[in-house]
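What follows is a single structure, written as structure tokens, with notes after it.
Here the complex is missing a single protein chain, while all its other protein chains stay put.
Let's turn to subunit A:
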Amino acid sequence: MNAPRPKLEPLERHPLFVPYDVPLATAAEREVFAADVRDRPVPDVSHGPILYLEGVSVSFDGFRALNELSLYIDDGELRCIIGPNGAGKTTMMDVITGKTRPDVGQVFFGQTTNLLELREAEIAQLGIGRKFQKPTVFQGHSVFENLELAMKADKRARTSLFARLSGEQRDRIAEVLATVGLLGCEATLAGTLSHGQKQWLEIGMLLMQDPRLLLVDEPVAGMTEQETEQTAALLTSLAGRHSVVVVEHDMAFVRSIARKVTVLHEGHVLAEGDMDAIQADPKVIEVYLGEGA
């Protein structure tokens, strides 16, 4: 991924491509797909931020995992979030993606879309993609099928029964395969990929949804040094076109990609700024970096 991107050939001409037995879409089906993609509401980012969390609190059996958390992510920004174990980083992502409902607080996507009124699938359809802390891909499907299933499209049961892949959609899959460095693995069963490859596939699945906002939980956990570098390059290349929020423990990694870092501690923001300012902040040193990181 550090190397210049390979020029993209149509997937069919790739030497390792295994022909896939889904017939191509008719013109009418392509029109339906195009209409669906056109109709997706665009978040209103006229004021800068694409994501607003304001005064969000979440309790589990009296324990406050998030404590009046307020956080703003700008459109196109790459934000790193760090914090000790149990700081509430994953819980914050659960709240944004609709998995957990906060006790109080507000979560808005752009100026107008209240995420707290929507279910998981609806939030995903708005263009908020999420990578889990533990890589979750569809083990029983090939890499190609994983990307196909993740692709932005009409996701209703009725339409999926007769869905066909268009040429553009195949090209899109080929493009993402190249972006995440899995070109040549499209026919491999996802369950047999290495840990690092699964992480990339999962990021690829997020990209297939053309997300405006990507939430990436611990992308380099368990990766080799080389894989970590490649992942850093990948995430950096995604910023700008997408807004990216990365949660990570690996300080070297955070330093290599971060422009702005937010430190979470006991469910609220302890400090925010560039990496040097953060590392010099006495509060941060006390709770987090002081522990030897």
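In this section, contacts are C-beta pairs under 8 Å (C-beta built on N, C-alpha and C of every residue); 3 or more make two chains touch, one makes a residue touch a chain; residues count from 1.
Rule of thumb we're sticking to: contacts and distances are computed from a predicted model.
Remark: of the listed names "Glycolate oxidase subunit GlcD", "Amino acid/amide ABC transporter membrane protein 2 (HAAT family)", "Response regulator" or "NAD-reducing hydrogenase HoxS subunit alpha", the one matching the undisplayed chain in UniProt is "Amino acid/amide ABC transporter membrane protein 2 (HAAT family)". Here one chain is not drawn; of A:110, A:129 or A:267, the residue touching it is A:129.
Touching the chain that is not shown, out of A:101, A:156, A:259 or A:283: A:156 (per the contact rule at the top).
Within the whole complex, the absent chain has one touching residue among A:53, A:107 or A:183, and that is A:183. Within the set A:91, A:113, A:230 or A:243, the residue that contacts the chain not displayed is A:230. Residues of subunit A that touch the chain left out of view are 1, 16, 21-22, 97, 99, 119-121, 124-125, 129-130, 132, 136-141, 145, 148-150, 152, 155-157, 160-163, 180-188, 192-194, 196-197, 200, 205, 209, 227, 230.
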